[in-house]
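On to chain A.
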Amino acid sequence: MIALFWTTVLMFLIVPPIAIATEKLRNIGFFIWIYLAVACFGQFVFGLVGLVAGATIQIAAIPGIGIFGSWTFAADPLSDLLFIILGLIGTASFIYAGGHARLKRPGTSYVLMSVVAAQYVFISFLLSAQNGLPMLITWEAMSLCAYAYVLVNHRQKRVRHAAFVTLVASELGFLLLVAAFVLAATPGGSLEMLQMHAALVQRSESTRAIIFLLALFGFGVKSGVVPMQLWMPAAYDVTPPHLNAVLAGALLNLGLFGILRVYSFTFPLPEALGIAVVGLGAVGVFGGALYAVFEGRIRRILAFSSIENVGFMIMAIGMVISFSRAGSTRFAAVAMTALFVQMISHALAKSLCFLSAGEISRRTGRVKLDRLGGLWRVFPASSIAFLVGSLTLAAVAPFSGFVSEWLIFQSLLQAYQRLTGFEQAILALFGAVAALGAAMAFTAFLRLIMFIFSGQARSDDVTQRAAKTRASRTAGAGMAILAVLSALYGFFPTLFLGTLSRVVASLSPHRNVFSSIVPAVFQQPLLNQPLVALGGRLFSFLPMPGAIVEPGAGVAAISPTYLLWWFMVFGLLAFIASRALRRGPYRRRYALPWLGGRAREAQHAQYTATAYANPYRMYWASLIRFRIRRRFIAGDVTLPLQVEVTTQVRPQLESDVYQPLLRRSRKFLSRGLRWIQHGYLWAYLAFMLLVLLLFLIWALLMN
Partner candidate 1 sequence: MTADHSALADWAELDGQGMSARLARYFGHSLHIRHIDVGSCNACESEVLALSNPYYNFHRLGLFFTSSPRHADVLLVTGALTPAMLPVLRETYDAMPRPRLVVAAGVCALHGGVFANSSRFVGPVDSVLPVDAYIPGCPPNPYALLNGLQKAILAREEAKSS
Partner candidate 2 sequence: MWAQWLLTGLASGRVTTTYPRHRERELPKHQLNCIPAMNRSCNDAECKECSQVCPTEAITRVQTQAGSSVRLDVGACIACGRCIDQCPESVFAWTEAIDQAEVRRERFISTIEEAPTNDG
């Protein structure tokens, strides 16, 4: 297995020189991207085998570099899970990228191939680092590669601005991380995780809490933890689709990985911190979903949806903290299982959505919802892929998003069993906010699907352009992999829960709750008599103990598998009925829509996405800073001839917190700089003299 790890790393390492050398060859891009996909698949296999085997694999140990302890690299179950996710997303995305490389799309050049390969090398070492310093180094390198992804179309000003914001956010996060690790290393003097844990356990809880918080915000920049999330919409809007899938599907989980690593050496943490983290997650869920409802560009909606999903994951982390501290390790383990289910579900679905959004924007040339429409006839494959991804992200049963969010809500509802009165009330409030967010996320995705795929095209050139460009079969293959996996993950969640429980067991709750979450209806039918009588042994031929998920005995249970079964049965019945009943008054009749006698103009009379979000805009007006901008192209206020009207929604965090802060700090800095850079030579000389005098006095005092 170690051999597989080093093989994949070597495969990645030789890509940059090969890419540069073969830059001029025709179609070499396609082959190199496929090669990268194979290397990622190797990492996926490495993670899978390691997780199934269950043991921690020692990869390398470099002793005694400086004062920070030895650099050990080992693949424990959490690393294996991340290897699986990143490998899988990488495989699918790079197969897609191969298809796009043939079409000479931006982001498939030799530069990007090298950057991607380098990033995966850094990620391999990031995931297996057991010492803080290599973790920091590889994290920063990984962030810089992500910055390169955003900067692909650097000729446009918008892209440069988005990349700059990404970079600033990454560096801010890195500063917080450095602070966190320095604080963590101070007691014991070493940055090795085991030693840090041993040293920190003896320290006060508040120290550990501060370290955890710094790491939460530091690593959270990559994931989209509020308040570090606002670089994501701008950045996701401008990145090429295959890199976007890696950015949103794979790298996002690295942030959570980092948080979990820090948790592993700073636990136990105070319960209040856990509840505060749940609150932070709830705010993320609500805010992400709220702004997703108003956005007019596909990729920005997906970015806000990522913020929302990460909010759920942060809620789960908060619950792990609170429940562990309150002593109920069982529910902490359930919350952590929910976290991992959500991670995988979100990764698959988000990457799928970004890849299919990329195909849509390539073939129609448009990204705005107000200009699309009626595309399911033109792109049946992309439509289905996008639909699977959207339904998952909107948490519709029986897809995987539903299982994960349901599990998180069930964990939240267990608070009444374990925590005291005030905490119960607060958690109930956060749960309500998150539920509201989940409902709005459904609205956001319904709007997304409706306005891309149904109705008629809202701009005249969409269908013509789509007919002229060809579908890329390689890209379709990449999307198909993710679509099938995402659907399977949702339809048969209990197939995968066993493996995830092993990861949970290796982390701080240290409890394998698989057998209690998934009652073994298939193997022990007598144990669950009513279930079996109701058809609970359907699908018993599959290699899983049961098809029902039950987080707490007697609390609630779901079975997406059986839901799927009944959907199919009723769907079939409806299909048969619709075919059989085609007579008499149920005959099919085609008629124009009634538009006051003007059915020719039906496409312009359709609802637009902006109009659909209107009720929400009116209701949440104070939170979204809604602005209507009118620009006079011809004429003026007294006699307008041609006006361009655009609407703008800005998150309150950006307009009320960050923008004033930026403005004030800019003023302060510029005033300060202006005061120093006055241009008078005598003043500069006097300043130098003053500093020299100060040094002299200090030297004299030191003696």
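We take it that contacts are C-beta pairs under 8 Å (C-beta built on N, C-alpha and C of every residue); 3 or more make two chains touch, one makes a residue touch a chain; residues count from 1.
On how the list was made: all candidates are chains of the complex that A comes from, given by their letters.
These numbers were taken from a predicted model, which means no experiment stands behind them.
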Touching chain A in this complex, from the list 1 or 2, is candidate 1
Would you mind writing out the residues of chain A in touch with candidate 1 in their complex? 591-592, 594, 597-599
